[in-house]
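The other protein chains are all here in position, but one chain of the complex has been omitted.
Moving on, here comes chain A:
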């Protein structure tokens, strides 16, 4: 059975993530212990909330260093929502705050207006469809290998990742004409802005792919 450690750094949503992973057949540990995080098959960095609070919570526990070690060791690492945003280099939320720097790019606010100037509601809450980004690399062998284009996932966020390298974008979604990075990937480091653990059958499919991929 695949062993997964869900990192506990005091920011919500752990139960849902771990339960969804169990439902998909994983043996799940929720932990902030570096040994449990380093000695496992898969690591999930969940997260709901503000970037600065999240990074501080990681740092206080020394988990920023541990997560960088996980990434360096080649262990598949999945950041979800705030957990994905923290994979990037920095965020503009409540002033510029450094992130984990595992994926190049910055976290920026979802724009207040559409490209045509209409007001755009924030946070972006709700189910939104996954689209393949322009680089045309497709989803084969990725988290999304069993996901049809256009499948809807549950999003809830006010900030969004803006990865520097176009090929790090795995999937986008369109919100008011704005293209939002819905899933990102760089080698063994993966992130989804949406909540697979809250996206019904479609989301569970993605977690199964995360458990299965080498």
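Throughout what follows, a residue touches a chain if its C-beta (ideal position, glycine included) is under 8 Å from a C-beta of that chain, and two chains touch if they have at least 3 such contacts; residues count from 1.
The rule is short, and it goes like this: contacts and distances are computed from a predicted model.
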| item | value |
| --- | --- |
| Per UniProt record, name of the chain withheld from view ["imidazole glycerol-phosphate synthase", "Dihydroorotase", "2-oxoisovalerate dehydrogenase subunit alpha" or "Formate hydrogenlyase subunit 7"] | "imidazole glycerol-phosphate synthase" |
| Listed residues A:5, A:75, A:128 or A:142, member touching the removed chain | A:128 |
| Residue in contact with the excluded chain [from A:7, A:20 or A:143] | A:20 |
| Full-complex contact with the absent chain, from A:2, A:38, A:53 or A:131 | A:53 |
| Missing-partner contacts on chain A, residue numbers | 10-16, 19-20, 23, 48-50, 53, 82, 112, 119, 121-123, 125-129, 150-152, 154, 156-158, 175-176, 195, 197-204 |
